[in-house]
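A single protein chain has been omitted; all remaining protein chains appear in their positions.
Here is subunit A:
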């Protein structure tokens, strides 16, 4: 399903026509915000990759090319919704109010998590074991259902869960178990798979012989395939699915077709497994340039785009500055929160490490 063609024309594919009124009802401010989000995201991405190359981050996980899939779906969520990311959804976190420097702290090795979801727009922590978060999100959504916090008809309080994962993660057992539990308990939940074509170096054809967009059907839930480089269809499809979830109508599966323009992480070398032609093909379907073309056709000014570029540069330079100022945590962090309650081994080993380290201070050379 597509609303916006790669050339930037609003021309819905037949199945997407029903979404058109949703887009037509959006004001300029919202439409411009989509552009701002995507532009800031790309700028942060460049900053992250550069910092890694300079040895300031252990790793950077690029989202370059996937901005439309992420921004459209995230903007469709309401404040009371809960979002379970994989580890590439930096802009989703920012949309939910997360300070991006928290993500840099994680990738700099300063923390294992870095934020409290309750204080950051219900944006949960990154999960590095693929698809683990699909089950956590389903459990959370089961809780919403058990609490009667969906399906009351009140759009201000009915809640849903949005979970992100990738084409590679769909092969994990947990991803299938999550679909089983979600369907069985009719959870208020949207499974949002960004199919960026590559699981590090393995193409999606190795993960699935049939289109992933069909995956939800066998589990008994509506299952869609959308153009993930079209921010408008990403927004509209996610919004409808989330509204149905909040209304108590159960889960939906969405495959967003997109492309990872960069490497899997900065530890990867994509020239070893994919062709320039393929990258060019997807570059011509870039999510930001097609959206810019459409905004221009609607009369957005050159000044608007210049202002957004400036804002993006400011955000990125601020994050860069603060990321470089991040300091290592103190050693009690090793032990402090392994358990919620007092634990004799933690106390004993923390005391031993203190005594050991302090033994060097002022000691003989």
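Operating definition for what follows: contacts are C-beta pairs under 8 Å (C-beta built on N, C-alpha and C of every residue); 3 or more make two chains touch, one makes a residue touch a chain; residues count from 1.
Just so it is clear, contacts and distances are computed from a predicted model.
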Protein name (UniProt record) of the chain left out of view, among "Peptide ABC transporter", "Na+/H+ antiporter subunit C", "Transport permease protein" or "Alpha-ketoacid dehydrogenase subunit beta": "Alpha-ketoacid dehydrogenase subunit beta"
Residue among A:4, A:38, A:61 or A:135 touching the omitted chain: A:135
From A:67, A:174 or A:255, residue that would touch the chain that is not displayed: A:174
Full-complex contact with the absent chain, from A:144, A:254 or A:316: A:144
Where the missing chain touches subunit A, by residue: 111-113, 116-118, 124-125, 127, 129, 132, 134-144, 146-147, 173-174, 177-178, 180-181, 184, 336-341, 343-345
